[in-house]
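For this view, one protein chain was removed and the others were kept in their places.
Chain lettering (A, B and C) follows the sequence in which the chains are written, and residue indices restart at 1 in each chain.
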Amino acid sequence: MYKIAKENLSALFRLIAETRELYLPVKTAGQTNYAAWSEDAEVDLDTLKTVKSAKDAFFPQSEGLYTVKKEGKKMSVEPEGLKEQDFVVFGMKACDVKGLEVLDNVFLSDPVDTFYAARREHGTVVAMACHEPEETCFCKVFGVDAAEPKSDVAVWTAGEDLYWKALSEKGEALTEAVKELFTDADEAAVEAEKEAIHKILEKLPYMNLSLEGWNGDALSEKFDSPIWEELYKPCLACGTCTFVCPTCQCYDIKDYSAGDTVSRYRCWDSCMYSDFTMMAHGNNRTSQMQRFRQRFMHKLVYYPANNDGMYSCVGCGRCVEKCPQALNIVKVIKAFQNQGGEQ
Amino acid sequence: MQRIGVFVCHCGSNIAATVDVSKVAEMALMEPGVVHAEDYQYMCSEAGQAKIAAAIQEKNLTGMVVCSCSPRMHEATFRKAAERAGLNPYMVEIANIREHCSWIHKDVEEATKKAVILMRAAIAKVNLNAPLQPGESRVTKRALVIGGGIAGIQTAIDIADAGYEVDIVEKTPSIGGRMSQLDKTFPTLDCSACILTPKMVEASAHEKINIYTYSEVEKVSGFVGDFTVDIRKKARSVDMDKCTGCGVCQEKCPSKKAPSEFNRGLNTRSAIYTPFAQAIPNVPVIDREACIKFKTGKCGLCAKVCQAGAVDYEQKDEIVTEKYGAIVVATGFDTIKLDQYDEYAYSQSKDVITSLELERVMNAAGPTHGHLERLSDGKAPKEIVFIQCVGSRCSDDRGKPYCSKICCMYTAKHAMLIRDKYPDVNVTVFYIDVRTPGKNFDEFYRRAVEQYGVNYIKGQVGKVIPQPNGKLLVQGSDLLDNKQILKEADMVVLATAIEPNPDVRKIATMLTASIDTNNFLTEAHAKLRPVESPTAGIFLSGVCQGPKDIPETVAQAGAAAVKAIGLLAKDKLLTNPCTAQSDILLCNGCSTCENVCPYGAITYEDKEVNDHGIRETRRIAVVNSALCQGCGACTVACPSGAMDLQGFSNRQIIAEVDAICR
Amino acid sequence: MSLEKKEFKPKIVAFCCNWCSYAGADLAGSSRLTYPADVKIIRVPCSCRVNPMFILRAFEKGADGVIMCGCHPGDCHYSTGNFYARRRMTLLFSMLDYIGVENGRTRVEWVSAAEGVKFSETMNSFVEKIYSLGENVRLGDLRCKS
Partner (left out) sequence: MQELINRAKELLADGTVARVLGWKGGDLPYNPEPAYFETAEELADFVYNSFCGANLSKYMIEASKLEGKTMVCLKPCDTYSFNQLIKEHRVDREKAYIVGVGCKGKLDIEKIKKKGVKGIESIEGAEITDEADTLKIQTIYGEKSCAYADAMLERCHVCKGKEHMVYDELIGDSKETKDADRFDEVARIEAMSPEEKFAFFQKELSKCIRCNACRNACPACSCRKCVFDSTKFDSSQKANVDSFEEKMFHIIRAFHVAGRCTDCGECSRVCPQGIPLHLFNRKFIKDIDGLYGEYQAGADTTSKAPLTNYTFEDAEPSIVGKRG
């Protein structure tokens, strides 16, 4: 284990950026999101939750697939290149790292999404333990330990220092490249930090949320429940929950015409949108209730049914914070719990 | 995908000298959808059109672009050519490579490049064109004229003479209007009644004209060619079929205190009355507010004296519903109220009168039997002052911003008549400007000054002060001599501004015809379509459109008649297919589009909608394509993009933009 | 792609109403009154048919300037169309100015069918303005720049 004084972090970032692209939480116009590091970027490691997750680094909101060029009546197709440049995502939290696992199950199983796979291959994740978890967090519910992120490199902040521990080959490689800035450290401070984090986690209101009854076997029971009719009503059908979510993976494919060239790209889509999965005949989900239900059924029932019980929610709590009308997955889970109690 | 043919015209050397036409044709073949391209000397010539026809048939074209002169020149030609060859005429687009290209650019390379871009835009558009069919609507061969003054009468006679049925709806008990109140008319000084009465008789006797007097338009629905109108026939309390017009009832009526509308309230009339002797129809009405029978239940004298048994106290308002193909508005004018002009002492002195009141005073059938006398004491005036522009050309809110147009001439007429009949009376006219354009008008005015010695003073009157001796002290200014003038007058006559009949607002709303800020009806085009309302099938006759004298009114009445006849002569109306359409699935029913439609073409209906399986009743905008003129104002006002314009659709225009910016 | 600095040839879209301005442009043509070929005219029935979206679309796709011409206020073939267009464009231009787009890139001119000279002069001065402003970089889609 190594450590580096927090005040030297910019030197660390500069050094990483010499050989790799570096993405980390940057504050722009008052909001912190993952962005490419630059000398004048306002790096913000204090904000626990970036507005969007770090998902963009591996599965960008918009991504070119190929370009068609037209010359006269002849056409040529030029596929978009795969990611070739190594990059580092610094500062991801344990929940977001778990989110990558969810995406891996989707994109790395057959047929493999080559764009995603290339990014995963070239990306090194430096994950950061959550120094001060918040009331909207419920990662523990999904088996995530906020104090012990599992990724290429784990880092902790304690006192004036940042502690660094490589956990994978890629992590070792990155460590090699920047080791010159580190000094050796023992684990005592980190252990104390972990304990402190665990103590706080115990106090958080959502940490003991029960997922009992949420699994593939409960499909029709949950699907047919009348509760959805009540739950969806305040939903505005915006895509906020989807776009801030570290695990939502749906996308749409669209064309953009710039005259003689047409580029085909994919972009995130939200199952909350009325034109989601729109087909020639219309849409298979015609009401907002159905769309609302889809999102939570997918996270808590369909996905675990297809992925050995793994949920596609990681308890990051972004939707809890960002839903304009204060709806969220926690309220959904609780509503079913209460309903169960009453029956 | 369309199969598009592109035809590039040389226009002799007009285009070919600056644009490489064969290159343009060659480039056309590179564009999506283009299956044929050729260039030719004169595409508009018979030979050129034959080439187009041949290509349409041989290549099975579904659309075509002609790169030629302005569409304003030959779009119609090429559309017709396409139609003859079996292609829908609305599948033709023109790329203007002459006026917008070859004629204004000198460099061949540059002009050719631009021509290619203009052609691409036209091709991009045609790729999205859809065949359009003009709609058809039927024409009811009957016209409605609202207002029975000289404008309405003339319009009705002209339409009827052309063989069409006309109904006149007149609010008052008789036709005749303002003109019937006038004594003499300028510039010939012939008696108004003498020239009007024959017209009134002609109208009432015309077999094609039906007159509803004492009636008002209640409701209008429908559109050009097919209006449905409810007319309220107010209860006359006299049976029109039985009444012989003997006049005994009026003589015997004990209630004679009602102010006479016809004499502008200067004297009174009986409760059962005809407004004036020559009234048409010569059937009295009972003014139920003045009638003792209606007020107290007693009396009933008129019924007793009526030998024909025509008086009917039980009569009720009746609604008649009629269909019309055209509607002419001839609602005329009134003088403005003078509440705001108290400096002229109109409300304080009976001897301050309006010009229209003077007409009645001068008229033999008027309150003074034609003798010029002061209404306060009946004495003959020696000094009369006329004040011009009372409420006209006014820059503040008290009056009207416009010139009432007729005042200068009638004042000259009044002055002349007075000086002629009463040479000892001094006549002074205060004016801002004297405006006398018109045939024999200025000559007329000069005669008043030169021959009759009328004293014209350029200047405004600040105040008229009634004096204890009964005279009127007029404080004015003489701008030419730059001095204040104080003049004692026996009578003051105000050339009061005219304004559209106040009822016109209500009528305009019913007709969805627009009116301007002064309540004059708006014409479809200020210069080129002055007798048509922007609302199709509505025509304008007389002062309802703007201030006019009698000859102008009659001329416009005839013009409105011709326009109406032109409409009625058609059996069916072909409607422009480039009209707005509302997408039933996108429309919010928010009424925004209706607010910007100048033609009242948009209405809302509750429609059953099947939106991808969701069935519900929604308020939806419906465009009446017979009324829509295709301006597109609604398409931009519509926030959801539901409203689109055929022939100039959002996607078509965007395609042109894209092609130009490519 | 060559690294040579390309000569700036602006793309300029002119929306012209069918009844006045398009006819004015025709008159400019028949009077042989020149203006730069950078201007391309799109015919619309009335200035009130011009959706602000069309203008933004033109900029998106690489236009450097957009001008809209219509009948003089009060002379609209459809009576009132240009009044609505005038308000719409005033607000749109003000918004573009507000977000930092050079306000010379957009213009509205009223050109009657008789004003061929005005049409040509307007286009000349507008094109000159666009040349002075240079390429539109603030309001375009990068995918359309090549």
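Note that in this section a contact is a pair of C-beta atoms (placed from the backbone, for glycine too) under 8 Å apart; a residue touches a chain by one contact, two chains touch by 3 or more.
Bear in mind that the values here come from a model prediction, so they are computed numbers and not experimental data.
Engineer: Please provide the labels of all shown chains that the missing chain touches.
Structural biologist: A, B, C
Engineer: Among A:E135, A:E176 or A:E212, exactly one should touch the missing chain; which is it?
Structural biologist: Residue touching the chain left out of view: A:E135.
Engineer: Which one touches the absent chain: B:A559, B:V596 or B:L627?
Structural biologist: Once the missing chain is taken into account, the touching residue is B:V596.
Engineer: Could you list which residues of chain C touch the chain missing from the display?
Structural biologist: 52-53, 56-57, 60, 73-74, 80, 83-84, 86-104, 106-108, 138-143
Engineer: In the complete complex, the non-displayed chain touches which residues of chain B?
Structural biologist: These residues of chain B touch the chain that is not shown: 583, 585-592, 595-596, 604, 611, 616, 619, 637, 639-641, 644, 650-651, 654.
Engineer: Could you list which residues of chain A touch the chain missing from the display?
Structural biologist: Interface residues of chain A facing the absent chain: 28-31, 33, 48, 51-52, 61-62, 132-136, 200, 203-205, 230, 233-234, 236-240, 242-244, 252, 254, 256, 265, 267-270, 273-275, 320, 322, 324-327, 330-331, 334.
Quick note on the criterion: only the chains that are shown with their structure count from here on.
Engineer: What kind of graph do the touching chains make: line, ring, star, complete, other?
Structural biologist: complete
Engineer: Work out per-chain C-alpha centres and flag the one nearest the whole-protein C-alpha centre.
Structural biologist: Per-chain C-alpha centroids compared to the overall one single out C.
Engineer: Find the geometric centre of each of chain A and chain B from their Cα atoms only, then give the gap between the two centres in Å, rounded to an integer.
Structural biologist: Spacing between the chain centres: roughly 68 Å.
Engineer: Calculate how many whole Å lie between the centre of chain B and the centre of chain C, each centre taken as the average of the chain's C-alpha atoms.
Structural biologist: Chain centroid spacing, chain B to chain C, equals 35 Å.
Engineer: Return the residues of chain B touching two or more other chains; collapse runs of consecutive numbers into ranges.
Structural biologist: Residue numbers touching two or more other chains: 658, 661-662.
Engineer: Taking each residue of chain A in turn, which ones touch at least two of the other chains?
Structural biologist: Residues 259 of chain A each touch two or more of the other chains.
Engineer: Okay, in this complex, where on chain C does chain A touch?
Structural biologist: Touching chain A from chain C are residues 61, 141, 143-144, 146.
Engineer: Report the residues of chain B in contact with chain A in the complex, numbered from low to high.
Structural biologist: By the definition above, chain B touches chain A via 29-30, 32, 612-614, 658-659, 661-662.
Engineer: With touch defined as at the start, can you tell me which chain A residues reach chain B in the complex?
Structural biologist: The contact residues of chain A facing chain B are 72-73, 257, 259-260, 282-283, 286-287.
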